[in-house]
Each structure stands twice: as structure tokens, then as C-alpha cells.
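Chains shown are a subset, placed as in the full complex.
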Amino acid sequence: MNTGKLLALVRQRQPLVHHITNAVTISECANITLAAGGLPVMANAVEEVEEMVEQAQALVLNIGTLTREQVEAMLLAGKRANALQIPIVLDPVGVGATKMRLDVAKRLLAELKINVIKGNAAEIAILAGGRAKMLGVEAVAVSEDVELLAQNLARQSKAVVAVTGKVDLVTDGNELWEIHNGHVLMAKIVGTGCMTASVMGCFAAICHEYQQAAAAALVVLNVAAELAAERAKTPAAFKGELFDRLYALAPETVDCRQKLKIKEVQG
Amino acid sequence: MNTGKLLALVRQRQPLVHHITNAVTISECANITLAAGGLPVMANAVEEVEEMVEQAQALVLNIGTLTREQVEAMLLAGKRANALQIPIVLDPVGVGATKMRLDVAKRLLAELKINVIKGNAAEIAILAGGRAKMLGVEAVAVSEDVELLAQNLARQSKAVVAVTGKVDLVTDGNELWEIHNGHVLMAKIVGTGCMTASVMGCFAAICHEYQQAAAAALVVLNVAAELAAERAKTPAAFKGELFDRLYALAPETVDCRQKLKIKEVQG
């Protein structure tokens, strides 16, 4: 996978990525989009989301701090995106923690064509119908094979499914890709997961092979994290460096450091 | 007070701290919770707050950017927390600046059992029925004895009351504790007060002696601020260091630097 080339394309095309996202990490999502080479726009009002998404090259839906009105906005924007074949990335934050989150995630998957679903192991397991335990927005335990569950979810939803963790997984239901880049400090700041979805939005905008787009976004953010961790050992300092290493990341560095393994299908 | 031991316990147990909080500092509250050793979760929707707080070990209510719906969510989450004996920390941001804030704070105190109330001198004075002047969310002047007012509020509300300022006070209505740690740069960034409540949530989660929990949280954040100020002399740099010094804070450093004075009851 030529990730460096995709990164260069993001920077060249500067895709507009419309986010309907949570209140906690909305600033981080906007800034990481800019650092990756895209242009962020955030708009939540049901009155304007359709018109806003029409201008975008990708839509990111994040259910981290839902409101009823925001769900309506997600459905409106999502339907308009589908009609215009604008890719949608879904980040089902905390799905399984509450009935509302599960209901909303299922409704989004039922009523919209989602192109990429990105979650932690428990979020993906729960969406796939498996058993898992969430504590707030943290994955506590997954009692089944995450790879299988991710592949099942990909087949059911016809979306590419990305599972973040020590090793990240990306599957289209057939091939299973592993990404071995990244750094433990990513778990010590709030918003890494949300930012990952934003970067996926940037890559999905310029590459409609969504398994490639999702994997490339993970590689790019993870390599930036590795470089950031060479300069900063504590979370806040690391967070600043994460933005800046992504901003300054050379395509050839990405390709050189990329650790992608393509595994056989198991299911 | 063995603050270092309590800090170690927070890190070991990683309590989930549910916040219903303001839009300005929501990201800072989440990140400081993580830096202190807890796990943050933010959820505001009336449909899910009860289910979310059930998973938490503490609930932090902050009235900094109220909406009607958020007040409903606070009451629902608070009642569920009370039923399950999950401690509640109330941060009555800007109480006294507007009638709405005073009404909401009083309603929360009337309908919920609050375990810790944390505010600046004017906020606490106003809740205690004293005279004080707020300008927006800043304490401008308090025309009565804050120690007495804090003790009165503690007795009326049966909550531990913490007053932040040059010297921080913590009282259960009987003993009055003073904390002489901290640094003036804390007042030069937005959100120090909100972050203090989050750290109190972490400590209240693992120590149900709430005077100890509130005081320990103040000591820990203030000591982190002192260490941060040794490395950074300007607000934004200080803010980054505040998170990182808290994250890296050794329990023995806390105990070594703690400046806690226990004063007699005056009222």
C-alpha cells in the first residue's frame, strides 16, 4: 500500500471533511484534520447539515456526546452524503455503554450506507453482536475473537471495519490487515480515537478504496505518534508533538516506517 | 493526611468519573481526569445519563454553560448516583452571576445529596447566603468571612465545602483545613477550577471521607502546578506542564510538598 502517495494526495486536494461530532474532542478533530492536510468543518444544526455536507468530500459521524437533535442531523447529513456518494466514517464512541448509543449506532447503520466503521475492540464486538464490556467509553473486555467479529460486522454492514488497539485491524470482511505502528502514549490523551476517525475522513475523501484509506490513515497517525514519542515522554507534550509530527510528516517517512501485515481470511 | 497513598489508589483503581459539564473546559476536564489516573466519560443526554452514571465511581456536575436540558440531565444522573451512593461533586461556576445559575445550584442542592461543593470565594459565599460580587465567572469581592460562610454552607448542605483561592479551604462544617500549595499561574489559564472539580471526582471515587478526598485533590493538583511553574513561566506552556507534572507525579513528592494546616472550628 502506497501510503505516502495517499498522504501527498490529501495535502494536494485538501478535502473538506464535515464532522458531526462530540463536544469533548471537537477542537482536536478540527486541528488533526488540518494537520493531516484536510479542511475541517463542523456543523450540527438540522437546518444546515445537508447543505454543508454537499460541499464536503467526506462526513465523519461521532456519537460521543449525543443529543436527540444531533441524531437527526446525522441522519439528514448521512442521507445527503449517500445520495452524492460522499464517504461516511462512523465512530461509535461508547457504543454498548448505554442503550441510547447502541440504538443510535444501529439506526445509523440501518438507515445509512456507512463506508468505514472505526472503534475499539469492545465497540466493534458489540456492533457485531458479540459479548464485550464497555466502561464509559473504554473497552474493558471482549470475550470473543475480535478478528472474527470485525469480519462479521464488515460483511453484515458492507463497511470496512477498523479496530484500534495495540495492533490495529482493518477488514473488508475478506482480507484482514494488521497495522503494527503506534505508541502507548496515544492512550494517555483524550481523543486519539476521535482524531483517528477524522484522519480516516481525510483519506476516505481522496481514496474510495476504503480498506486502503482506513489503513493509510492509521499508518499515518501511528507513525506521527511514533515520531512524537521520540520527542515527548508525557501526554500533553506528546499531544502537541502528535499534531506537529503529522503536519511535518514526509510521505517517504511513512512508507519507510509502515508496518502493515496482510493476513488470510479466517471466517 | 496520606495524600500520596490516595493518589496511588486513584491510579490503581482508575475510577470512571462521569461529567456533566460546560462546553468551554470539557476537553481539559477529560484530560486532567486521565492525568490524575481516572477515566473520564462525558454524557449529557437525558436518555443516557442514568445508565452512564451507574457505571461510574463519581459524578461531577458543572454549571458553567447551562441549558435547560442539561439541568434535567444533572437531576436524573444525580438521583441515580444518590440511589447507588456514587459521590457527587458540584462546581457551581458563576453562581450569583445570573438568576438561572443560582436557581439551578439551589435546585441541585435541594433535590440531590451533594458530597463536595467546590467554588471560589464569591460562589461559596453566595450559596451560603452571604454577600459577594461575581463578574461573569470571576469572584470580585466577598464582604463577609469566607471561612464562616463555608462552614455554614457545609452544615446546611451536609456537603464538604472547598473554597479555592490563594489559600484553599476545605471544611465539613467542623474542621477547617487550609491548603497552602499552588501557584499564581493557575489563575492565568481558563479551566483550573473546572479541572480541580474533576480531580476531586477522582479522589471522591476512591475515598468516601470527602474532606480528605477534596483536600487530597487540591494538594495533588496544586503540587503539580508548583512543579509545572518550575518549568514554564507563561500560561500555555504552564498548562501543558500542569497535565504532565500531574501525570508524572510521584506519591512521595506529594507527601513531601504537601502544606496542609488544620485549623480549629470557628463557628
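Letters A and B mark the chains as written, and numbering starts fresh at 1 in each.
Here is the rule we use: a contact is a pair of C-beta atoms (placed from the backbone, for glycine too) under 8 Å apart; a residue touches a chain by one contact, two chains touch by 3 or more.
Remember, predicted model here, so these are calculated numbers, not experimental data.
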For a quick check: 2 copies are placed, so what copy number does the complete complex reach in this file? 3
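Just so it is clear, only the chains that are shown with their structure count from here on.
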To test your reading of the model: what rotation angle superimposes chain A on chain B by C-alpha positions, in degrees to the nearest 5? 120
Distance between the centres, which are taken as Cα means, of chain B and chain A, whole angstrom: 33
Complex contact set, residues of chain A against chain B: 22-25, 27-28, 64-68, 94, 97-101, 135-138, 188-191, 234-237, 240
In their shared complex, at which residues does chain B touch chain A? 16, 18, 23, 26-27, 30-31, 34-35, 39-45, 47-48, 51-52, 55-56, 69, 239-244, 247-248
